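The other protein chains are all here in position, but one chain of the complex has been omitted.
Order of writing sets the labels: A and B. Residues in every chain begin at 1.
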Amino acid sequence: MVGGAAGLKLIQRTLHRRFERGMRYTDQRMGGAPALKWLLRYVFPDHWSFLLGEIALYSFLVLIGTGIFLAVFYIPSQNQVIYHGSYALLRNQEMSEAYRSVLDITFNVPAGLLIRQAHHWAADVFIASIVLHLIRIFFTGAYRKPRDINWYIGLTMLMLAVLEGFAGYSLVDDLLSGMGLVIAYGVALSIPGIGGQLSSTIWGGQFPGTGSFFSRLEIVHVFLIPLALTALISIHLATIMRQHHSQFPGPGRRERNTVGTPMWPAYALRSIGLMLAVAGVLFLLGGLIQINPIWQWGPFHTYLSENGAQPDWYIGWLIGALRLMPNWEPVIGGYTIIPNPFWGGAFFPLVVFGIMYAWPALERKFTGDRRRHDLLDRPRDRPNRTAIGAAFFSWVVIIFAVGSTDRIFFRLHIPYTGMIHFWRIGVWVLPIVVFFITRSAARALKRSESHPLRGWQGQVVSRGPDGAVRVLEGDGNATPEIPPPVGTVPGHDYPEQKPSE
Amino acid sequence: MTDGSEGNGPAARVGRGLGVLLALRTAWRAARREEPVGGPPPGSPPGSGGADGNGSDRDPSERTVPANPRAELLVAGLLMLAAVAGVGFILVYAIVQTNTQLLGLALGLGLLFLAAAAIVAGKFVVPQETSVEPRDVLLKEEPAEEVVEIIEAGGEGISRRGLLTVTGGLAGACVLGAAAAPIASMGPPAHLLHQTPWRRGIRFVNEDGTVYAASDISIGSFYTALPEGGNPDSLGAGILVIRLPSVWINLPPARHDWAPQGIMAFSKICPHAGCAINLYRYPLDSQTVNAPPAFTCPCHYSTFTPGDGGKLIFGPAGRELPQMPVMIDSDGNLRCAGPFDSDIGPSWWGVRRV
Partner (left out) sequence: MRWFTRRARTPRWIRGTVALALGALALVSIADPSSSGASSSPRRPSMTEPSGIAHVSATPGPLKSLGGPPTTLPNAPRKSPEPQPPGAPTTTFPTSPQLVAQGQSLYEDGCASCHGTLLQGIHGNAPSLIGVGAGPVDFYLSTGRMPLDNPRDEPQRNAARYTREQMNALIAFITKVGGGPAAPAVNIANGDLATGFHVFVEHCAGCHQLVGRGGLVVGAHVPNLQQASALQVAEAVRMGPYLMPHFDAKQINQYQLDSLAKYVLWTRHPSNVGGWGIYNIGPIPEGMVAWFIGLLALVFVARLIGERMETR
């Protein structure tokens, strides 16, 4: 026993010496110790919602790893071949080489289906986590100066991620993806003025294009967009590190500091844990839940289609907009000025992203608040912003939901045409209702200080009309009766409108 | 769900859905509820303290060394489990190879065990520290001014600044334009979008290449035809062929001879976004079902009535379904009698309309 302990101590000492020597070796050549020290002591504020972006980051890593594996087997070719592979239901069918190569990944490459499904799940979760991250950023006001640049970068990455996902599942050339691709072709054609030449250039002629189209799409999917995303992620993270994370208000937390867990060792371990958990969940999904069973869809031909065809979820809002749009197609002087798919497929996403890009500047303009903010808002403390955000997101979510009205029809037997006519109006009315409900809910919560999910857990300090300060205690469930606030509560740093600059 | 309602009205379904949502919400609340664990509860209102919305000015820094042997043991156990799962993956891979479920389970669990080990170690084994780090002031006036000065100093001694700027801009734009010009070799000019493989006299064949005769086309069914000898995957290739009884036919006068024996042909490609129209409804009994024969595109559900020459009756498509005149040759086979009445495929700036 004693010998063992001594041996351990020896190992530890040797390790220590080795480590020291290694550090000196690199430092003599790179001089990185101060930067490394800064990094190891970098403080991460503790809140779970700050990890949503990390989930996206780690999904991206899984995407790259699994994607490299898939790229090794994929053949970007539209050449028509006859299938003689191992999946009986497709034998002797004519299909593109691209589709056959993905069938081979699925059925013949050991672990190929696992990697392919994990890749696809990673894409779905990647974009979902970006959206959740964006929602968190919006409702806590984390996009304000100095983080507005990072907000723009994040939005750009979301757009690129959606394109990347679409390009990815379109490469497979199964019937479902072919239907998506032809709609993309229709949307590209519909861009006023330049659409015809633009899509002719992208596809190398009329859909389904020349033999080189899938090579072009593959370059976009495996090289151009991943490269752009990697560059933007680097800038995104570097900016965060330079500015430090924002944080929620709390004891000792100020605009001018960050309070939390330093990178080394506790945070690094937790973050590695999250990375492994992301990979673990994605591979579990990839192994246990089937995604995009292309062998059930069959090969694509321009004259084939199926009912209930749907894009992946992150394109769903566009199919909803395409379905909701009335059949306007203005024609002037023999030219079709705005072909119909433009509205839903191009104009609508431009408006959504345009509003989000413009938001930080709009808010600065309307509130006049140009200060730097490193402390976050709670959503309730900004009822107007929260209500506008809720209305805006509900607008997008309704249109998203309309994209699945055919399944809703099938499930609930609500007439499809009736639903479309209803939502053509409802999509404008409901967000307004959401605005007013959210705003009054935020105001009520702000007054009562109870948490919508956890019930009452705090105490309220209020100053009565007589000027006396009273402390009200809750009983764990109900909110104490609170007299309406009179004037400003001392120390309350949440001005509702136009803070004096 | 079945295709019958089986005594479940829509109300019952909505109710069940709401019930599920309620259960979900309850479960979510249960999972999220943070029971009070001594000490002051979280979420104290910002109104209760001093500046910056904090409670007290006490320095929050602290460092605790857990020294938790149980946690260390737990980490070791999790690491062992991860190792076992890793070996399991390799075994499955080497022996069964293509069982995706076993592979995914082994790899996923292995990663999750590792994740659990890292998280437990991060929270309960290594020192726990809360520290405070100051934030930099980002805008430092002096260096910013210096940068502007340095850049401007580069132009010292240049007298024709305006001229150089203009010519430099011009040269840059022209050379960049020249560099970008080869993009045009990616695709042909847009006017080729008007093309289809159909010419007058081309026979209708099915997917296997068998020629369609007029007698093959029966009322109440629909047929996909392709041009004989043409590329079947060209966007304009696929057409829908149907036969309608005269009561349903109400073509514009200019097309009166486009439907010999009631046989009509339409482009199979929806003029909205280009999906193949593969839905044809034809009432078994037109008296009880008030639905004229119609084509529906399965992507965005644009619906066209062939009897009226492809008129849109529902959905987002901005124009009619292109129709192609049909003729029957002396052998009784179907042939194309001329071009479509308008461009096939989705609309664009220069699309030819009816």
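Everything below uses one rule, namely that a residue touches a chain if its C-beta (ideal position, glycine included) is under 8 Å from a C-beta of that chain, and two chains touch if they have at least 3 such contacts.
Only a predicted model underlies this, so the values are computations on that prediction, with no experimental measurement involved.
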Subject >> Given A:L113, A:A184 or A:A321, the one touching the chain that is not displayed >> reply: A:L113
Original post:
Looking at A:A128, A:L198, A:V331 or A:I437, which makes contact with the chain not pictured?
Top reply: A:A128
Original post:
Any idea which of A:K9, A:R24, A:K37 or A:R91 touches the chain not displayed?
Top reply: A:R91
Subject >> Contact footprint on subunit B, counting only the chain that is left out >> reply: 1-6, 8, 16-17, 20-21, 23-24, 27-28, 30-35, 39-40, 42-44, 55, 70-71, 74, 100-101, 104, 115, 119, 122-124, 207, 216, 218-224, 244-245, 247-248, 276-289, 291, 294, 296, 298, 301, 303, 314-315
Subject >> Contact set of subunit A toward the excluded chain (per top definition) >> reply: 46-52, 54-55, 87-93, 106-107, 113, 117, 120-121, 124-125, 128-129, 132, 175-176, 248, 250-251, 261, 270-271, 273-274, 277-278, 281-282, 285, 287-293, 295-298, 304-314, 316, 404, 406-407, 409-411, 413, 416-417
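The rule we apply is simple: only the chains that are shown with their structure count from here on.
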Subject >> Geometric centre distance via CA averages, subunit B-subunit A, whole Å >> reply: 15
Subject >> Complex contact set, residues of subunit B against subunit A >> reply: 1, 5, 10, 13-14, 28-29, 32-34, 36, 41-60, 93, 97-98, 100-105, 107-112, 114-119, 121-123, 126-136, 138, 183-184, 186-190, 192-193, 195, 224, 226, 232-238, 268-269, 272-279, 297-302, 312, 314-319, 345-351, 353
